[in-house]
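One protein chain is absent from this view; the other protein chains keep their places.
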Amino acid sequence: MSQNIVVIGGGPAGIEASRRLRDLGYTPLLVEKEPVLGGHLARWDRLFPDGVEARSVLEPMLQDLDGIKYFTDTEISSINRLKDTWVVKFSNGLSAQVRAILMTTGFDLFKAEKKEEYGYGIYERVITNADLEAWFKSGAAPQFDHVHTIGFVHCVGSRDEKAGNRQCSKVCCVTAVKQACEFKEKFPETTVYCFYMDLRMFGRKFEDLYLKAQKEYGIRFVRGRVSEVSEDIDGHLFVKAEDTLFGKPMKIKMDMLVLMAGMTPAADTQELSRMVNILPGEDGFFQPQSLVSNPCTSSREGIFFAGTATGPKTLPETLSEAGAAALAIDRYLKTPLK
Amino acid sequence: MLYQGKQKIWADYQKEIPNDHWFYVRSCIRQTFFPASEKMFLEILRNRLGKDIYETPSHTTCGGIAYHSEAIPQETVMTIIARQFALMTEAGYENYVCSCITSFGLYNEVMEDWREFPELEAKIRENLWKATRREFKIPKYLAHASDLIYKFRNEIAEQAKFRLVNKNTGEPLRVVEHIGCHYSKMFPSKGVGGAEYPYVLTGMVESWGGEVIDYPERRHCCGFGFRQYLVKANRGYSVSNTHKKFESMEPFEPDMIITNCPGCPYFLDRWQYVIAEQTGKTYGKDGYGIPVFTYEEVAGLVLGYDPWDLGLQTHQVAVEPLLDKIGIPYHPEDKYKGLNGKQLQRPEFPMNIKCC
Partner (left out) sequence: MGKIYDRLAQDYRIKEGLKACIGCGTCTAICPAAEFYRYNPKKIVTIVQSRDDDAIIELLKSDVIWYCGECLSCVTRCPRKNAPGLVIVALRALSIELGYFAESEKGRQQLPLMHALQRNVLNYGYCVYPMTFAYEMHPEYGLVGKWQKEHIQDVYERLGAHLGQVGPGALRKIPQESLDELTAIFDLTGATRWMEIVEEKSQEKAREMGLSIEEYEAQAFTQTNACHLNPEN
């Protein structure tokens, strides 16, 4: 009988790590609180930089779950240390005694309504990146007619002391550019704005995407963080930002606004940290032993991390880390006890 | 407009406002331009609601306008404020309510500074002792006078004789609410409803039957700007800001404006007159302006007080069209009389904006 390992969180990190652990001969017990596996990836349409369909990445993973025991609609009720093991109780009544737990709890999308001055949840024409992606995926008819002008607002809930999140969420800039291009593809007559502070095009092919956005799609990039959104009598939006490159405040009328909601620590992080007696980082994400050389191990024996649970990441980084975590767990379990 | 979104925000920004026993300080601008409003505030709280609101004749300006015009340094205004707190302490109170929004913002700012820099508080205590031999305690609660009227808005609604409803159509009046910048822009958590969708006036309007309008420049400053108004050379700034607000609210056809800052109703009222005389444009119907009120005036109106007891005769923009809309009776012949029916010569009327 192979060893059980509890994997908390059934998004891409958890699924990938489970597959690697299974390949190494373990039995992952994958616990997911949502009704389905896949995490945020299940809700995305297409991925940067090349526009690969998200499901083309996720579906092969979901078809390869033999030997993995997974439980959806299930949460962790308690975790307790017993000698050199962890006793984990699930909300479905099952429990497991394991030597290793992998936390792949992922991130929560920043609740855009908290950024009150942007009017999400108050002005109908203000939506988030998640809303737009869901709409792209659904293929449904457009919600609003005649969208002549649309704006993408970078850094919503990121790099924002007032919102309680100092961190940059890493992927929103390239996602905004991706979505801006996709929107323009569908609606070539629309004027598309991106309101950014810095354009973080750090990955391979990202700068190409930016260049394409400018040259082929005519996306207008305004270097200025959006200060305020208000609604006109006909429901259209006014956006106030400064064009900092010109040093001029501007007020632009828009038909729609897309807020690039950032990545925040998953709500469960505090509770799970408490259960295993580790401190999350000051920013609320799980704290690995080293952000540089040991991103998958924690300060506690037998507790491991992978994916956005320890901070904003791209999908390829998450998948790599999932593999690294599986190897770290394997190494740990094969090390003789002292 | 999704109203539930705003309700969620209002639920987040509730603040504790004690029920009774307040030490009251007045506002320089309120006293100069809207003295009847302050009288109505005390009338409502003392006589209608039976509250204990205490005023000492020895209290002075908080110095806020002088401070924001750089007429006095920060240390001076903090010591004047300390003196006000000392008067509160000596009178045996711990709840402090001020009539002015600039004061409210400044008191909050000063108390925050003292919290963060205890050495500064120590210095001011020393200053106060040296200059006046007084000592003070920091108030337990600080409220703005509009917070109190907000707190008791339902009690006022119960006693009200009129509602903010158009008596001919039965529709709620369309009300623009204007919050003074220093109420919540610096410390959103200190204002009811926060900084983006303040609820202190909206709550009153809704309780009294009206409907609040959201228009694009709702949060924009009225343009007082302290030195930008007090020095004649700068007044273009002040009127431009108000003009911007009126241009923005015009399509929404508001019936009235309610404010909680002492300066704002003065500016929103008088600049309409200036814009009309300079450009011929008026924002109300039929050549009238949009009447601007203090929250005490609106409370007094719904409770059934005589409009001329409320000081509405000293507004430049005529209030009569609105009184007619609500169905509030008034005696036009008494409008410009002094006390006890004393006859006074009536004011001249402007060229381009209709007055009564």
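Some notes on this structure:
When the chains are written out, they are named A and B in that same order, and each has its own residue count from 1.
The rule is simple: a residue touches a chain if its C-beta (ideal position, glycine included) is under 8 Å from a C-beta of that chain, and two chains touch if they have at least 3 such contacts.
Note that the coordinates shown come from a computational prediction; the quantities given were computed from them, not determined experimentally.
When the missing chain is restored to the complex, the residue among B:Gly5, B:Gly63 or B:Pro291 that touches it is B:Gly63. Check B:His21, B:Arg163 or B:Arg235 against the missing chain and you find that the one touching it is B:Arg235. The chain not shown here is touched by just one of A:Arg159, A:Lys184, A:His236 or A:Lys313, and that residue is A:Arg159. Set against the missing chain, the residues A:Ser56, A:Ser78, A:Thr244 or A:Ser290 yield one that touches it, A:Thr244.
The chain not shown here touches subunit A at positions 117, 155, 159-163, 197, 223-228, 240-244, 247-250. Considering the complete assembly, subunit B touches the hidden chain via residues 26, 28-32, 35-36, 38-39, 55-61, 63-66, 68-76, 78-80, 83, 105, 113, 116-117, 120, 127-128, 130-132, 134, 181-182, 185-186, 188, 195-196, 219-221, 223-228, 230-237, 239-241, 244, 269-271, 273-274, 308-309, 311, 313-316, 336-339, 342, 344-350, 355.
The working rule: only the chains that are shown with their structure count from here on.
Inter-chain centre distance (subunit A to subunit B, centres taken as mean C-alpha positions): 45 Å. By the touch criterion stated above, subunit B contacts subunit A in their complex at residues 1-2, 4-6, 8-9, 194-197, 214-219, 251-252. Here subunit A touches subunit B in the complex through residues 113, 116-117, 119-124, 228, 230-233, 235, 238, going by the rule given at the top.
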